[in-house]
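Of the protein chains in this complex, one is absent; all others appear in place.
Chain nomenclature is as follows: A, B, C, D, E and F, assigned in order of appearance, with residue numbering initiated at 1 for each chain independently.
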Amino acid sequence: MEDSRPLDALNKARNKRVIVELKNGKQYIGKLNAFDIHINIVLEEAEEKVNGELTRKLGVIFLRGDTIIMVSPA
Amino acid sequence: MEDSRPLDALNKARNKRVIVELKNGKQYIGKLNAFDIHINIVLEEAEEKVNGELTRKLGVIFLRGDTIIMVSPA
Amino acid sequence: MEDSRPLDALNKARNKRVIVELKNGKQYIGKLNAFDIHINIVLEEAEEKVNGELTRKLGVIFLRGDTIIMVSPA
Amino acid sequence: MEDSRPLDALNKARNKRVIVELKNGKQYIGKLNAFDIHINIVLEEAEEKVNGELTRKLGVIFLRGDTIIMVSPA
Amino acid sequence: MEDSRPLDALNKARNKRVIVELKNGKQYIGKLNAFDIHINIVLEEAEEKVNGELTRKLGVIFLRGDTIIMVSPA
Amino acid sequence: MEDSRPLDALNKARNKRVIVELKNGKQYIGKLNAFDIHINIVLEEAEEKVNGELTRKLGVIFLRGDTIIMVSPA
Partner (left out) sequence: MEDSRPLDALNKARNKRVIVELKNGKQYIGKLNAFDIHINIVLEEAEEKVNGELTRKLGVIFLRGDTIIMVSPA
């Protein structure tokens, strides 16, 4: 069995709801539509949370990879 | 069906109004004229907002990719 | 005998519990599922700790390499 | 019609007055003499502004690309 | 005689005790097991010191190169 | 006539006195002896200024490019 790679985990999460945490402390929750090797990420039906509070409903968002700390299934 | 890539989302937003959020907390709203793989972005009819308040009307602006956190349709 | 390389140490830790410490001071403890040359890391059954206190149970998490300071067997 | 690229916008601004905003909050206004793919920029007849106040007249200046947030026609 | 290169100094320290100082001010002291061109480093029998005080005994640790300021024989 | 490039401006300043401003707010004034594509710079007869005050006379200095914000003829 071949060793798994980090992007495999993102691939499994495609079209599912994920939490993305940024270096500025904000969280974005939405359906993982796309990602690339830079970890640029596109979410659909995205919501922004700051300190656990819903702050904005955003629809489609493009997040630049270098601002991302963590991605996890929601 | 092929998996979509993050830049596809930016391509769909071309010539439409988008919000661009920067690492310094400022927002720029304008028509997405151009972008590249570094996420350098050109907006037309751009307006700057700080804490939700309109602070400047700027016309055409070039934003360097490494300062950008998020791009979303306005 | 050939000199060992840093990624060998991560390879030995595969499928074992590790602590990952991030630049923002948070710790993630979980089973090391995957890593790559950028030190992007996937943990399973992950828990978040802040100042030694368990703050969240997270399941699978993807951590972007450039936010990581240290990885150590738990 | 081909999609425009971000550097096209800088090319159109060549030899015209532009505002360059840096990560340290300073603005430089001058004639755009040269730029490259790193967004290194040379301005002529440059003036420095801090908080909207003219602080220095500088003549020719070379600005390193990675310190630049925004470029816009003045 | 050929000029020496920086990694030669790390190579000489292999399997010896070194101090590694990080950008966050912490020190790790341990036996230098492995390093690479990114200055990713693996220490064995590692101890963490903060402000000169022993704070943790850690065993094997992987330190990501871009967090490292200095490496010196202990 | 060919478009000028940013390094042309540095080339014209070779062997002339320039001001180099760093991200840490310090200024170095000296004769521009050498530069490269990373904007690593060597000054001769260099002086350091902090807040406009002369703080040190340094002779030859090598400045690492990624710490530089601006270069301008003195």
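Definition applied: a residue touches a chain if its C-beta (ideal position, glycine included) is under 8 Å from a C-beta of that chain, and two chains touch if they have at least 3 such contacts.
Just so you know, these numbers come straight off a predicted model, no measurement behind them.
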Shown chains that the omitted chain touches within the full complex: E, F
From the listed residues F:29, F:42 or F:74, report the one that touches the chain absent from this view. F:42
What residues on chain E make contact with the chain left out of this view? 3-10, 23, 39, 65-66, 68-73
In chain F, positions touching the absent partner: 14, 22, 24, 28, 33-36, 40-42, 46, 58-64, 66-67
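Just so we're on the same page, only the chains that are shown with their structure count from here on.
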Inter-chain centre distance, chain E versus chain F - centres from mean C-alpha coordinates, in Å: 33
I'd like the Å distance between the centres of chain C and chain F, where a centre is the mean of that chain's Cα atoms. 42
Would you kindly tell me how far, in whole Å, the mean C-alpha position of chain D lies from that of chain B? 18
When you check chain F against every other chain, which residues touch at least two of them? none
Got a list of which chains touch which? A-B, A-C, B-D, C-E, D-F
